[in-house]
Structures are given as C-alpha cells and as structure tokens.
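All protein chains but one are shown at their positions in the complex.
Take a look at chain A:
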Amino acid sequence: MATEVHNLQELRRSASLATKVFIQRDYSDGTICQFQTKFPPELDSRIERQLFEETVKTLNSFYAEAEKIGGSSYLEGCLACATAYFIFLCMETHYEKVLKKISRYIQEQNEKIFAPRGLLLTDPVERGMRVIEISIYEDRCSSGSSSSGSSSGSGSSSGGGGAGGR
C-alpha cells in the first residue's frame, strides 16, 4: 500500500530518488528568462498537466517581472550609476527581491502540490537559471525500486535562494 507523503522530510526519509526531469529554457522571446511549458512525458502519471503548466507559467511571469524594462528599473539603474554603484553594497536590487519571492513560491508549491505527489522542484537559481529540475521519488516501502537515474541524491531543498554575492 502506498504511503501518503505529507511533507518534504517524510518524502526524503521514505522515498528514494528514481529519476530527474529537466525543463529547459524557452528562447523564443529572446534572452529573457522563460521556461518551456511543454509537459514532460515522465510526469504523466504523477501530476496533472494543468497544475504543472500553471506552476511554470507563474514562474515565467515572476521572471518577466524581474527583468521588466521600465520606469522603475531605469530609476534604479540611474540612481546606482549616480552613486558609482556603491548603493548596491547596502541595497538589494529589484531582481534579487523577485528571486526571493520565487524561492518562497517554489517552496510553497513543493509543500502543497509536488511533495504529496512524490515530486520535488529545484529552484532554477541553484542550476544557473538553465533548467527547472524536477526530482521524481519512488516510495521505498511499496515498489522497492532503486534509483534508475543518477544517484547523486541531490533533491536539494528548494528554499535556498542560491544567488549569493556578486
């Protein structure tokens, strides 16, 4: 009988990493940060297509907000230039603030939607903004399947916004 996984700690204790899926970047709108909303076949049996697409679309909208070129970003840029960029030593940029929001959103999504289905989203910032890594866990007790993918076991916590320093 499959054990109901309720939170991330239980997930790691009772499940083993089966495989990972990588959602690639979508460059159709240029170099802005966007991920493909194409539903990977490996997740077919694990999560509803609509939930997955909604998560990716929300993430894309967050990144669009971070990279938005408009009045406030110009103001920030000009102010920073006027202070010879010393202001960045004490102030967080708009982009960094949005990245923190994204971290919180991913953690929330993991707790509410993905972990109960044996999945784990990794914040793209921890993968150099190249991919959204989705780790698929198999329940150890029921199927006894060993890792068929890589065994690096890096279903890392998605709470760490890994954008350190400069």
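Worth a mention:
Rule of thumb we're sticking to: a residue touches a chain if its C-beta (ideal position, glycine included) is under 8 Å from a C-beta of that chain, and two chains touch if they have at least 3 such contacts; residues count from 1.
Note that in this section contacts and distances are computed from a predicted model.
Looking at the choices "Chromo domain-containing protein", "AP-2 complex subunit alpha", "Tubulin delta chain" or "Palmitoyltransferase", the name in the UniProt record of the chain not drawn here is "Palmitoyltransferase".
Across A:K38, A:K57 or A:R130, the residue that sits in touch with the chain not pictured is A:R130. Among the residues A:D29, A:E53 or A:E108, only A:D29 touches the chain that is left out of the figure.
Contacts to the hidden chain, counted on chain A, fall at residues 20-22, 24-25, 27-31, 66-69, 73-74, 76-78, 81, 84-86, 93-96, 99, 125-131, 133, 149-150, 152, 154, 162-166.
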